[in-house]
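A protein chain is absent from this complex, but the other protein chains hold their places.
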Amino acid sequence: MLYQPDRSQYPSRKPDGSLDIDLSSGKYLKLWQGPQHPGITGNMSVELTVCGDEVVEGKTHVGYLHRGFEKLMERRTFIQCFPIVCRICVPEPDFNEYCYAAAVEELAGLEVPERAHWIRTLILEMGRINSYLMYLGGQAGALGQGVIGQWTTYVRDLMLDRFEELSGARIYHMFIMPGGVRDGLPDGFDQRMEETLREIESTLADVKDVMFNNAVFKKRTVGLGYIDPAIVDQYGVTGPTARAAGIAKDVRRDQPYLVYPELDFEPVVGQDSDVFTRADVRRRDLLMSVDLIRQILARMPRSGAVMAPLPNVLHWKIPFGETYIRGECSRGEYGYYLVTDGSGYPRRVNVRGPSYTHAMALLERLIVNCNISDVAALMVSLHTYPPEIER
Amino acid sequence: MKDDFPTPPVRDELKKRVVETPDGQTIEIDPLRDYYCQSAPTVMPAAYSKIVEGLFNWARAESLWILGFGTGCGAIEMRPLMTPRFDAYRYGIQWRPTPRQSNLFVISGYLSVKTLKRVIRSYEQMPNPKYVVGLGSCTINGGMYFDSYNTITRLDQYLPVDVYIAGCMPRPEALLAGFEELKRIIRAGKAEGANQYAEQFDWYKANQKRVIHDWDMPDYNW
Amino acid sequence: MSFEWIKIPYALLTLFIVANYGFLLTAVMAKIAARVGRRHGIPVWQNYVDLIKNYGLRSSITHGVMFYLGPVFRLTGGVGLLMFVPTIYGSEMFSNMSFAGDLILALYFVFFGSLGMALGAGESGHPHSAIGVTRGLSQVTAAELPFALAVYAVAVQYQTLSVTEIVAAQQGGILHWTLFTNPLAVAAAMLSFLGSMMRPPFDVVLAPQEIPIGPPTEYHSSYLALMQTNRAIFPIAKIVIYMNLFFGGAASWPVFFLKVFLIYLVSVIVGVVFPRFRVEQSIRWFLIWAVPLGVAAILLV
Partner (left out) sequence: MRDLYDRLTMAFPLGELTEQRPDLAFVTVPREQLRSLLLHLRDQEGFTHLVLLTAVDWLEEGHFQLTYLMNNRRACRDLGVRVMLARDPASMESIHDLWPTAATYQRELREMFGIDFPGSPRVDEDFILEGWIRTPPYRRDFDTLKFSDEVFAPRPGRASSDPAEFMKQQLYPDKT
């Protein structure tokens, strides 16, 4: 079922392309959704101009979380950058560590041991599960179904326990270093991981019953927020959001990194490109991650080095060069663009997060003609995390 | 420090303007004066009777309503607090969506200048006994972002802070311990941050204005 | 029948019992909802603490007279509703003012609080309050319709508008309840009940994710405390009407507690696993599902 926008209430356009909205006419109302608003994903805000119950214009405002990482990294040595990169994206920090480490390794010519590749893949998939669990809770919560959030956060806590025994921290793991990973797996990790995975699977079965088979949930989300597959490339849409539009775009398969070529998987693709399909694609992707973790644990080498020998990190200079490393995080394509100039400091780091394109241009387009009640659901369905937009 | 910043121009929506209302009248609007109430906060005394104040303090301590405003990355550990493993509701801690109904502001992590402006507005809208918990090292001395041009380094320069919780990021257990500590302070009647803010209003305001260059709101808006 | 002054302390006693039961009941319901999410939830006395705290807040800001009167109206709606229906059937002490007034008055009081709230929240000037109020009024109107139809069906069935007489007609065994004599009317009324309890799927009025949190956005300190009190009393008062009309009333306090608990539980159990409807969807839902049931109930009587 396609969403048929009703343009009858739409205000006319001025010659320069902006909307002709006269607030003093009493016909329009300006509403701020955020930054202090429970229906917003993180600390950002959407400036809505509404006519009746319908949004005629939405403008995203970001910058509330800006810390200037790209500047801070320019005045830190390569190894000093490593503990701060994970702070860029809070709910799924591991991708920052991986992309940064891989970029530095490529420019410095470091060879990473085979076992570290497997452990990195394991960590990235665990992080993906965390992020998806948070998303499912948020998507249901945006529609008032709080109990899903309780269930998914409960199993997410179990997953954080696994992270904790691996790296010692719940949120910021700082585990993937340039050159490898900090350590191998602890004893008995596989068995505890298997228990966690089983718990996740049973919770997801419940979530499927209560959320995806729920008539009200379907009624709210089917047909909402339709993204035309034709605009996917124009707006830089990647990841599950693009896959829900029927475009099988997955960096893990297209430009494989780490040990993904050796794993057996097929990208999850949806057809209808609405909020419901996006949620469903993410749920199935999560189950695929569970399967991938099982494959990794079954096939990974159990002995060998996990860390390449690093040069003296205090005087570690990386020759002139530039590179771009990408990976498929839970929201889409995540990438680091690193430029070095032969000194001990990065010349320029640019983080390309998927939320950057999703939350700005795409959201501003989708939000038009949508009901005020649906704004939160629509925004969550794009799975944006503000910290990675503004860094 | 010498204040050498020029004042930025007033935004369009804050300029004085003449508006024709739908029923045909013409009125003049001065947004800064009409839409906000600009009078400094006052020190609000405690209840006369010590017993009543003690009861109130106990009730305030046992019913902490947190403003649902995730200002930084610490917000990610607030969610586990609401859920089965930690379940802060057991301790009378709840999340409220509007500043009017909450009395505890958890500054969850670093504050960028842009957020600080919103935080001040939200804080000033909260009703009087109000408490601030600074979460994470970055609220104490800048933490990882000590040299960032966009994050403040000391929260207590801008808002009166009752409890700091150190760490990057603090675990939910640390948060619960911090809330218990806050409860102890409240019960002892020492958490008078709102009155302190009113007493040293000029000092706080000067600090805030030194950081927020485009101060386009009234000095106090509740 | 002459008025006896002793009725006033009796009525206050009823109010006291109902208010306390309401506080405890909402807390227990919150705990039950929390158990579904595998939590323990708030302590049962939490509502009292919140109430004391809200009265103890030092600053209170007013936006005008109606802003102040809004919660008062709302509380009046709850208290008035409670006063004009017999809380305990057959008890001289707890039938309150039910000698006067009838179903029509009760129906009016159900709506009264929402109207008062609309005025108060409108005065507060917050756009989210205004949106919440428009949503609330349209949804309450839609939800009242099947309830009104069910009430008329019941009135036609028993040939009276007096609540006391309707309760009296239902005595003498569980099969005499309206639930079994006129199930269609009860079904329509229970659907309407779901809609008026402000729980999912019909809580778009208070939806924190969209319009935090609707009409009470600007209310704080003692205003909020008044509204909390009302939120304890009003659902109970409403359930009392349902109990009297459809479930045979209550002849003693234990029966009263049990029946109110069970009826309340219906809305909680439904609400805890559902997301919320948009306002036009919920209105359509009422018109499609509940109203035909109510019409059928009237036709069948």
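To keep things simple, chains are lettered A, B and C as they appear, and every chain counts its residues starting from 1.
Just so it is clear, contacts are C-beta pairs under 8 Å (C-beta built on N, C-alpha and C of every residue); 3 or more make two chains touch, one makes a residue touch a chain.
Not measured: the values here are computed from a predicted model.
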Contacts of the hidden chain among displayed chains: A, B
Candidates A:95, A:235 or A:385 - the one touching the absent chain: A:235
Candidates A:210, A:329 or A:362 - the one touching the absent chain: A:362
Residue numbers in chain A that touch the chain omitted from display: 17, 59, 62-63, 66, 68, 70-72, 74-75, 77, 80, 106, 233-236, 238, 249, 254-255, 314-315, 321-324, 326, 333, 335, 337, 339, 344, 347-348, 350, 352, 356-357, 360-362, 365, 390
Contact set of chain B toward the excluded chain (per top definition): 1, 5-6, 8, 113-114, 117, 140-142, 146-154, 157, 207, 210-214
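To be clear about the criterion, only the chains that are shown with their structure count from here on.
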Topology of the chain contact graph, where touching chains are joined (line, ring, star, complete, other): complete
Most distant chain from chain A by Cα centroid: C
Computed distance of Cα centres, chain B from chain A, in Å: 29
Centre distance in Å when chain B and chain C are each reduced to the mean of their C-alpha atoms: 36
Chain A: positions in contact with at least two other chains: 37-38, 149-150, 154
Residue numbers of chain C (touch at least two other chains): 37-39, 208, 212
Residues of chain B that touch chain C when the two form their complex: 44-45, 47, 55-56, 59-60, 62-63, 65, 68, 83-84, 87, 89-90, 92, 94, 96-98, 100-101, 103, 127-129, 194, 222
Chain A residues within the chain B interface of the complex: 24-26, 35-38, 42-43, 63-68, 71-72, 75, 83-84, 87, 90-91, 134, 137, 149-150, 153-154, 156-157, 160, 170-172, 387
Chain A partner contacts - residues on chain B that touch it in the complex: 19-22, 67-73, 75-77, 79-80, 82-85, 95, 97, 99, 110, 112, 114-115, 118, 122, 144-145, 147-151, 168-169, 171
